[in-house]
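One structure below.
For this view, one protein chain was removed and the others were kept in their places.
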Amino acid sequence: MTATTVTAPSTAAAAPLPVESPWRQALRRLLRRPSSVVALGFLLVLIVLAVLAPWVAPHDPLVQDLESSFAPYSAQHWLGTDDLGRDVASRLIHAIRLALLAPLISVGVAVLLGVPTGLWAGLARGWVDAVLSRLADALLSLPGLAFALAIIAVVGPGLANVMVALGIVFAPTLFRVVRGAAMAVAEEPFIDAARSIGSRTWRILWVHVLPNVAAPLLVQATILMGLALLSEAGLSFLGLGVQPPEASWGSMLRTAYDNQFEAPLAVLPPGIAVVLTVLAFNTIGDAIRDVMTARGRR
Amino acid sequence: MKPTYVLTRIGGGLVVLWLVSLLTFALLQLVPGDAAQLVAGDNASPERVEEIRRQLGLDQPLITQYLSWLGGILHGDLGNSVFTGDPVTAAILRAAPATLSITLVALIIAVAIGVPAGIVAGLRQGGWIDRAVSLLATVGIAMPGFWVGMLLILLFALTNPWLPATGYAPISDGIGTWLSHIIIPATALGLATGAELARHARGCVADVLERPYIRTARARGAGSFWLIRHHVLRNAAIPVVTVLGLQAGRLLGGSIVIEMVCGVDGLGTLAINSILQRDLPILQGYVLLAAAVVVVVNLVVDGVYGWLNPKVRTS
């Protein structure tokens, strides 16, 4: 076909609009909210501390000093020491790694399991959807922690197992979110448009459906990060997660609980750390929800 | 409500329970390696392993195992504990009252605090009450229940010896004694649910107040009290009931760690010990029971929902 130029005066003039993808727009709106800036800043500080933990922490988190167990807060031990004389502040800082990594891996596993199945069920409908949805209903009727316990009973305790177990527990939630959103997107004319140019199904799913379900997926995933941290803390508290001598905020809470007569205030630092981090995840999740739905409403 | 609607819901619940039974049954099969060896422990004699294999029915064909297990459940027989040899049903019945007490009291606390706080915040949007409630609710959701339990014990049992730090007393010991043991774990458990309820109630009241017919009523000069009585409460009840259905599972799950913290011998403690002792039949019973509770609660919630919202009845 020979190229034909049709002049159209009304449309040819380029308006001086800033070129911005919907993602950048959402990010800009997100950064305009003080609460999400604070939450993101807090997480950023945690990430930096996690990476630099060996240099930032004042002491080795694993070195015991039974002479000075249960030391009070001091210049040398900012947050005191635990039953084995280990520096609490250093353990707290080193545990940031697990506090960030455990939710990341749990939610990652949940995404790997829940997103492809959700997309598939949402687009294929029919018996595929019926079977997968019933299965998700069944899994969601189990209390999350009880379900995680059942999996741990099978595969045994340990941090890696806990993270995978939580991923399996969260998968049906993501499945539901993605399935619902994918069903709505599948009705959009641009899906027909993609088929009309000869796109294969997998390409349509990956290129057109997934980015359009990203908003609810991102919101749910962020909120699950908080839930994962809470669950990991609980399971490590029970001794099913991280194994000694390594520290996680949950296992530090257990140490504090076991010694609550000797050092009653030791429950505060790890607990506050958990609350602040979960708060940061939830704040960002809520903010993404507001920012993304504002885009749809416009 | 149309009978077909009710029947469809109950049928759906039964399908879910059946799937849960499959999954629970699969627990024993999914154990890597030999389940009997795992249950018996590493240094058990071969005879002991064989005995456990027979006891768990692992020497039977898979389908026979499942059918006899399912048949047992339908008769209320969940098998026997590998550790003590007691029937699982008995162990669960022994532990259930404590968990039931904590969960119900937690629910009462959550509703009693969360719903009024949310409604007031919704009615006074942007005011200081609203801001305080929203802040507290956001923080409340982010707090691990078991940590709250530890703080409460620290404050009300250790620093000030007003309440017993640990343990559970049955209601037959007197309401006061029972309540004094229950109040700390129940508060710890109910806090997050209360916070969740407050957020939803607030959002719902705000939503109802935006509706044209409410604005018309206000313009007509209808008083606040009248509005709350006639429109806000009924409309706000719908999402609150829905949230309660979703929270049933969370309360049961949350009680596991809180029971541990507060030294309550409930279902959660039973479940933990069954994992530590590799007592899989007990864990299976617990998982099945928890799922059944969630399914039944959600059926009831659906019913109440249909009663509150006539639109659902016909669809």
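As written, the chains take the letters A and B, and residue 1 is the first residue of each chain.
Basically, a contact is a pair of C-beta atoms (placed from the backbone, for glycine too) under 8 Å apart; a residue touches a chain by one contact, two chains touch by 3 or more.
In this section, contacts and distances are computed from a predicted model.
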Out of "Dihydroorotate dehydrogenase", "Peptide/nickel transport system ATP-binding protein", "Protease HtpX homolog" or "HTH luxR-type domain-containing protein", the chain not pictured bears the UniProt name "Peptide/nickel transport system ATP-binding protein"
For the chain not shown, touching visible partners are A
Contact residues on chain A toward the hidden chain run 1-8, 10-14, 17, 19-23, 188-190, 192-200, 203, 207-208, 211-212, 214
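Here, only the chains that are shown with their structure count from here on.
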In whole angstrom, the CA-centroid distance of chain A from chain B equals 24
Residue positions on chain B within touch of chain A in the complex are 12, 15-17, 19-20, 23-24, 27, 30-32, 138-139, 141-144, 146-147, 150-151, 153-154, 158-159, 249-254, 256-257, 260-261, 271-272, 274-275, 278, 280, 283, 286-287, 290-291, 294-295, 298
Listed in rising order, chain A residues that touch chain B in their complex are 134-135, 137-147, 149-150, 152-155, 157, 226, 230, 233-234, 237-238, 240, 253, 256-257, 260-261, 264, 267, 271, 274-276, 278-279, 282-283
